[in-house]
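Next up is a structure, given as structure tokens.
Rather than the whole complex, this shows some of its chains in their spots.
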Amino acid sequence: MERIRVSTGSRQCLEDITAQVSDAVRRSGVEDGVCHLFVSHTTAGLVINENADPAVARDLLEKLEALAPSDARYHHTEGNAHAHIKSSLVGQSAVAPVAGGRLALGRWQAVFFAEFDGPREREVAVTVVSAGRAEAPAEVLSRERQANP
Amino acid sequence: MERIRVSTGSRQCLEDITAQVSDAVRRSGVEDGVCHLFVSHTTAGLVINENADPAVARDLLEKLEALAPSDARYHHTEGNAHAHIKSSLVGQSAVAPVAGGRLALGRWQAVFFAEFDGPREREVAVTVVSAGRAEAPAEVLSRERQANP
């Protein structure tokens, strides 16, 4: 597992972390598999969406604010109840395929760190897992022994 | 990684892709692990829910439309801003267990491709990963050597 550091710039924002995630995938040495991202915070999340037009991120943040307004009344009285809710609506984890040693996002996709209670120093855990059916060592040894008894 | 092709039939719909996903899991040869599904589009998503009564899918689509109406005003002016938002609300990935070589869904569960800006030709990436602690080859060899010095 590797940790990516993210400095978020405002109270609520989507920070594009695609480049950092791509670098971590390359460093993992995994050729084919999946890249797991996990935010160990409860007032932030992860979103995969379009970054070509920044208006897409803006629309998403405004919609989340409409669904869970930051100035509404909540039982949790630390002022960030809305952020806990938004975190659960978008999720604290994201998974994307790894193919040919690279993060295999779609043409228009980017990975965003979703900050709902910033600005803060945040972290994202990156774990890359290999795909497929690992041939069990025992099978290989058995075949070896038959070939070279 | 394998790619499943989905032709969606209307602007917004849930297409049941369970059979195609199950076939891909069988072809992977993985006995126990997890099946990762990923949509590399930004105006579509993946949903696991009931397919016995088609009204469940209809209720979900209508609720998403109520939360992010397709005819509301957004900053993103391509007419599909609502679809980007819905995509982030349901998510572009899904994960289900694989047990005994098969996709281990619950009795009432089906995998749906969630189209929010169709009809289109879409793709879903399927990556199947083996579970558990791979016994390190070195441990096996060490045991082998002790047994057959």
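Letters A and B mark the chains as written, and numbering starts fresh at 1 in each.
The rule is short, and it goes like this: a residue touches a chain if its C-beta (ideal position, glycine included) is under 8 Å from a C-beta of that chain, and two chains touch if they have at least 3 such contacts.
A quick note: this is a predicted structure, and the numbers were derived from the prediction, not measured.
Undergrad: Shown here are 2 copies; how many are in the complete complex?
TA: 3
Here is the rule we go by: only the chains that are shown with their structure count from here on.
Undergrad: Indicate the whole-number Å distance between the mean C-alpha point of subunit A and the mean C-alpha point of subunit B.
TA: 16
Undergrad: Taking the complex as given, what residues does subunit B use to touch subunit A?
TA: 1, 28-31, 36, 38-42, 67-68, 74-78, 81, 84-85, 87-89, 91-93, 95, 125, 127-130, 134-137, 140-141, 144
Undergrad: Help me check something: in the complex, which residues belonging to subunit A touch subunit B?
TA: 32-34, 47-50, 53, 55-56, 58-60, 62-63, 67, 89-91, 94-97, 99, 104-109, 129-134, 136-138, 140-141
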